[in-house]
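One structure is given below, encoded as structure tokens.
Excerpt of the complex: some chains, original placement.
All chains are identified by letter, namely A, B and C, in their written order; residue positions are counted from 1 within each chain.
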Amino acid sequence: MIINCVAYQNGYKLADIQVGEIHLYIHEPDCFVWVALADPEPVELEAMRKEFGLHELAVEDAQHGHQRPKIEEYGQSLFVVLQMIEPLDGDLNVGEVDIFVGKNYVLSVRSRAKRGFTDVRNRCEAEPELLQHGPGYVLYALMDAVVDRYFPVLDALETELEDIEERIFANQAVRANIEALYGLKQKLMILKHAAEPLLEATSKLFGGRVPQHCAGLDDYFRDVYDHLLRLNQSIDSMRDMVSTAISVNLSLITLQESEVTKRLAACAALVAVPTMIVGIYGMNFDYMPELRSPYGYPLVLGVMAAIDGYLFWRFRKAKWL
Amino acid sequence: MIINCVAYQNGYKLADIQVGEIHLYIHEPDCFVWVALADPEPVELEAMRKEFGLHELAVEDAQHGHQRPKIEEYGQSLFVVLQMIEPLDGDLNVGEVDIFVGKNYVLSVRSRAKRGFTDVRNRCEAEPELLQHGPGYVLYALMDAVVDRYFPVLDALETELEDIEERIFANQAVRANIEALYGLKQKLMILKHAAEPLLEATSKLFGGRVPQHCAGLDDYFRDVYDHLLRLNQSIDSMRDMVSTAISVNLSLITLQESEVTKRLAACAALVAVPTMIVGIYGMNFDYMPELRSPYGYPLVLGVMAAIDGYLFWRFRKAKWL
Amino acid sequence: MIINCVAYQNGYKLADIQVGEIHLYIHEPDCFVWVALADPEPVELEAMRKEFGLHELAVEDAQHGHQRPKIEEYGQSLFVVLQMIEPLDGDLNVGEVDIFVGKNYVLSVRSRAKRGFTDVRNRCEAEPELLQHGPGYVLYALMDAVVDRYFPVLDALETELEDIEERIFANQAVRANIEALYGLKQKLMILKHAAEPLLEATSKLFGGRVPQHCAGLDDYFRDVYDHLLRLNQSIDSMRDMVSTAISVNLSLITLQESEVTKRLAACAALVAVPTMIVGIYGMNFDYMPELRSPYGYPLVLGVMAAIDGYLFWRFRKAKWL
């Protein structure tokens, strides 16, 4: 599905154009075309391939989807794959945006993702002095948007971890916490798969030799790189904390079992000792003088109560009860 | 066993030829011979060595088998070792394909693997404009096929992990899960051994200085490299998740034991307290007025029921029962 | 809020000046202006941007805050982000100081941190022969101060770890220890986030090619680098020890449970055996000769005591009691 197809000149929007008109604009000086597709049909991609002269292997990748994030040069053009991570029913949905950048065109192909890039286009059109940089700037704007959208996802995961931590130390919902920690780790892996390969790829867009369409935008791409670095560091820290939380949780479960065992032992003692005593006076010996005494029964009851009282006090002191 | 022995010119198949005729074609311009062996006898390999002038160390490696994946240059020729991973009765079978690539020939030697490369040859013959690139393109086609066949194996392992996860959190088949996680880890190591060394080796086939037979095919070998990178990343993630699953599983087992202990404690209490009480009235004291009362027995039964009812309610509330 | 705005010449303080006068001093030879802001309003930052001609992306970063520590070059000027770690109610407060360094100016922007840099300024003014080096030296002085302030934080964490270790091996406050270890790990991660990115960044300020304002100060920045290296190493060691402490703690909890179980078993035996014996003599068989004997009762009591005495001795020897 074609979302947008717009021609720009010197940073200003010329017109919404038809796919068939692209070749009219693409060879004008200082002019470039920015096309946005979403979940395209093979035939649409094929049309684009012809219109822009895209490399076959790149188009194939875009067709198949499920690529790892990467930035590749095919001759004069750049092929960029980004993953879009969107929360969906407590899980993370992994979408993809493939961007083809050439001298006079940008083609973005979004797949399996809800949120589009209309806001990016609007912001770009509002700053013609920046958009004047051409397709490279559009690439930056799209990458920046995708990376910036990772942060709320990460924040949500951090909040989730904090909630779990709280429940862990409050001894609540032990079983659910374990499952939640495992799920959190899975989500962190998804985010890591999106961010880590991109980090290395982005590092080639500034500094030393850069693809020609990105020339002069070093400060911008370094900014994206910096965000990715921060993101990766936070992901790694969180993975570390999740592992720690899992072992801490195990310690707490073991500790709790130990406490239950102590309690069980204490209660057993409180019951078993009187049981033994009453057993003694249930014996049928002919000659048991205590049994004859009128004070025998209350005395035995008293002794039993006293012993239990003493045991109870001992166990309390030892924090077994 | 010789599977195929075919001569090609300018990307088109010339003829199925005999081993003895190879030298007739091998020196023709724009002509190359592609031979496929499977589990060859030493004498067959020796014949090939003479026919193509292969390096002794490489042939020895192919003879012995059980090499690690690698790409080595012997003078003008390339020697490539790939591992073929095939599922076999719930386990992974590790086969091997050794590929010798020279100016005018490709020799592939498949060992201990069921599935051959007839589909690769057919696809190549169907695209003469690509096969025209010569032996380097055949190498690409074979590597691409081998690497692509890793993915269904990985997918199967991922499904296996998901199944185990489900059973873990449903508290089913605990002992079997542990064994399954261990087996999964072993299979991941096998896959890793096949994919990791290849990643580094493949990186030398594009970019900077490349072996001469691979020149001009950078985009293709980069594509293989990219698949390997994705594969390796997925393997590493899965290994991480397997480790996490093992510790999460331990937590759940410990938790379950803790729950059993609680239940044991609760049940013991429900039985032990009445036992103590009935013991009291089993004592043989002469002077126990309760024993004389006609309401004694029902009252004691009632008290016992009341205590157990109260305890049961308490344990339920504390989730011990 | 503007804290200070001072002009210096040849290392000596010229005058406290107004923001509006900055441009008068900034183009004088051997003269530079050092401005300190704390939690500035956007409008203050904007004024500074105009006065000093700061880069937009850098100012944006300073505006947003919550950057990772970094050192970036924007044309002729340097932009440095440092994190300030201050203990706050048993937790760690993360502040930030952003430093802009140009040929004739230093601007430090402190956010979310209590302690300022008045002591740094005083020390600098007391050593004019060093301050003569210009803005680069001020940058060193600020970085040195920030890094030096990490050490007491680390020392406090080390003391905390030692306290926890002591309690762990004294078997005290088991549950609190687990929570404390987890909290300690979190604080170490905060410190690591401040120190680790800075280490790599600082390494670019001495040795090979360095930003022009830092030229001639290699020995000084190497000193800062050295401190950071030591800090990072200590943090890594502590993280390792915390992990070890967590597993050691788990071992001790498990061990303790094992001891409780042994004790429970021993006590149960001491009570259960006599209970069984008294049960025997509570049976109602007509023909039980022992019941008739006048020595039966004391004998049984004696046997019970003897058995318990023996068991007690055995359990003591086996350290179960």
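Just so it is clear, a residue touches a chain if its C-beta (ideal position, glycine included) is under 8 Å from a C-beta of that chain, and two chains touch if they have at least 3 such contacts.
Worth saying up front: this structure is predicted, and the values here are computed from it rather than measured.
Peer 1: In total, how many copies belong to the whole complex of which 3 are placed?
Peer 2: 5
Criterion: only the chains that are shown with their structure count from here on.
Peer 1: By C-alpha centroids, what is the most central chain here?
Peer 2: Measuring from the global C-alpha mean, the nearest chain centre belongs to A.
Peer 1: Counting only Cα atoms for the centres, state how far chain A is from chain C in Å.
Peer 2: Here the centre of chain C sits 25 Å away from the centre of chain A.
Peer 1: List the centre-to-centre spacing of chain B and chain C in whole Å, with centres computed as mean CA coordinates.
Peer 2: Result: the chain centres lie 41 Å from each other.
Peer 1: Where in chain C do residues touch two or more of the other chains?
Peer 2: 282, in rising order.
Peer 1: Sort out for me which residues of chain A touch chain C in the complex.
Peer 2: Going through chain A, the ones touching chain C are 165, 169, 219-220, 222-223, 226, 229-230, 233, 237, 240-241, 244-245, 247-248, 250-252, 254-255, 257-258, 261-262, 264-265, 268-269, 272-273, 275-276, 279-280, 282-288.
Peer 1: Chain B touches which residues of chain A in the complex?
Peer 2: 55, 57, 67-68, 70, 72, 74, 174-175, 178-179, 181-182, 185-186, 189, 192-193, 197, 243, 246-247, 249-250, 253-254, 256-257, 260-261, 263-264, 267-268, 271-272, 274-275, 278-279, 281-284, 288, 290-294, 296-297, 300-301
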